[in-house]
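With one protein chain held back, the other chains of the complex are shown just where they sit.
Note that the chains are named A and B in the order they appear, and that numbering of residues resets to 1 at the start of each chain.
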Amino acid sequence: MSMMKKNYVVETIRKAQMVEMLANGKRMDGRAPDEHRPIKIQTGIIQKANGSALVTLGNTEVIAGVKIATGTPFADTPDKGLLVVNAEILPLASAYAEPGPPSEDAIELARVVDRGIRESEMVDLTKLCLIEGKSVYTVFVDVNIMNVDGNLFDAMSYAVVSALRTAKMKKYVVEDDKPKATEEEIPVPVERIPVSVTMARIGDALVVDPMSEEEAAMDMRITITTDDDGNICASQKGEASTISPEKVLEAVDLSIRIGKEIREKILEATS
Amino acid sequence: MEPKRKLIGDDGLRQDGRTWDQLRPIKMEVGLLKNADGSAYIEWGKNKIMAAVYGPKEVHPKHQVLPDRALVRTRYHMAPFSVDERKNPAPSRREIEISKVTREALEPAVIVEDYPRTAIEVWIEVLQSDGGSRVAGITAASLALADAGINLRDLVVGCSCGIVDGKVVADLDDTEDKEGSGDMPVAIMPNLNYVTLLQVDGIYSREQFQKAFELAIEKGREVYAMQREALTKKFFGDGQVSTSSEEEAE
Partner (left out) sequence: MIPGDVIATGDYRYGSYVEKRGDSYIALRIGLAEIGREGIKLNPMTGPYLPRPEDEVIGKVIDINGFGWVIDINSCFDGFLPASFVFGREFSPSTHDLTTKFKVGDIIGCRIESFERSRDPQISIRGHGYGKIPKGEIIKISPTKVPRLIGRRGAMINMISERTSCDVKVGQNGVVVVTGPPEGIVKTAEAIKMIENETHAADLARKVEEHLGGTPVGT
């Protein structure tokens, strides 16, 4: 997260070591440039939530919780349910995080992840409609960042996807033009699995799944989200810097390849 | 008016099978968060709470700095998904009040004079809430303060007691808290035997008050034993302990 870079100064010797090691294809923690840290996904950890997931990417730790209720749809999409994705970088998570309304980093985080979910049509929002124009399911996914060690984008994305895939909601039926809750529990209509892959540029190299120290040394970050068919459904370049078109395409190809691998992991953890 | 349903059965057992003086299952673990200076996680019944401490650290904004002691900041916050109906992430009046009484419960234990011109920040995040979350939060926060190595006079531990179906019971869960007729969170410094948190919600006769109050303190001491265990596990492991200074630098 750029939040780390604003305040955390990486030691010159460490940065030099990073660049030197990268020239030999290795990173400070022994990873290859295109290797991500071990991903651990645990679902159903918050029983009061409709769905939840704890995701750890190395030391980065996030918890996503899904709460589903019913409400009125937006005026311009009367036949679609509501899906809202929020993030909070808790003050617990880092010495540089402050309590209060979401920072520009937290907002960017939530919006990028939300775009990946929405554009990929992960959840068919028309299936969340009960009475057009009057009553729809409302799905809120709130993400608590518990410990920051780089790459909040991907950690949050995997947590939101895992929580939605394993979420259960009360089935409502329409009676007398009013929604009525039944005792039946149904899954959220998840059609596809968007997977985001974030890369940081250090020197000339692109490294996948940067940890905090690498983010402090990077001069550019790019996140690319792909869907099950290898299409790009969201992308965001971060940091005030430039990137060549060739590098962008390199990042896209990395993201498609690695995205596929991570999709398998998510499927496994959420079946 | 609808008759209130009975929360204690004819067999004297509560909705979850506990007796009047039984605590819910409690688990604690110290030091799970890597960035925080100190941290502790607690599961108390269905409550799931993470507490973290950062500090001592510089005070921002600078004008709030205290020249002769540390400024203690505390935030009790509930995750939107922690309760039955999604809670807006912005702090509610309830959370703001709980943040204040939590700070006032913990601060007496912190030797603030040892850290002038600094801030000590305590962050309590409720991931799942089910009655008694404020005392559980205080209990975890105290562990986090000890884990961070801040000079403390004592640990702080809490427990909530109340009245259900006219009887004094220990450790109310969410249902008992909502449908019962009294809730009394109490926190103490167990070795010094001082009360640092006391709130009363409901109506108690003089005897009921004394019974609930003393029960809360008694149960608090049981929880204190678990705090000790959690800290011992992290710092002293199961191995032999050396008290020799032979190997230390002068």
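Just so it is clear, a residue touches a chain if its C-beta (ideal position, glycine included) is under 8 Å from a C-beta of that chain, and two chains touch if they have at least 3 such contacts.
This is a predicted model, so every value here is computed, not measured.
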Full-complex contact with the absent chain, from B:Leu7, B:Ile49, B:Ala146 or B:Ala170: B:Ala146
Options B:Lys34, B:Lys57, B:Lys167 or B:Lys211, residue touching the unrepresented chain: B:Lys57
Candidate in contact with the missing chain, chosen from B:Pro80, B:Pro190 or B:Gly220: B:Pro190
Chain A residues touching the omitted chain (full complex): 9-16
Footprint left on chain B by the chain that the document does not show: 37-38, 55-58, 67, 109, 111, 115-118, 146-155, 189-192, 228, 231-232, 235-237, 239-250
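Keep in mind that, in the parts below, only the chains that are shown with their structure count from here on.
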Distance from the mean Cα position of chain B to that of chain A, given in whole angstrom: 32
Chain A-touching residues of chain B, taken from the complex the two chains share: 33-36, 39, 46, 48, 50, 52, 54, 57, 75, 77, 79-86, 89-90, 121, 123, 125, 127-130
Chain B partner contacts - residues on chain A that touch it in the complex: 45-49, 52, 59, 61, 63, 65-67, 69, 86, 88, 90-95, 99, 101, 140, 142, 144, 146-149
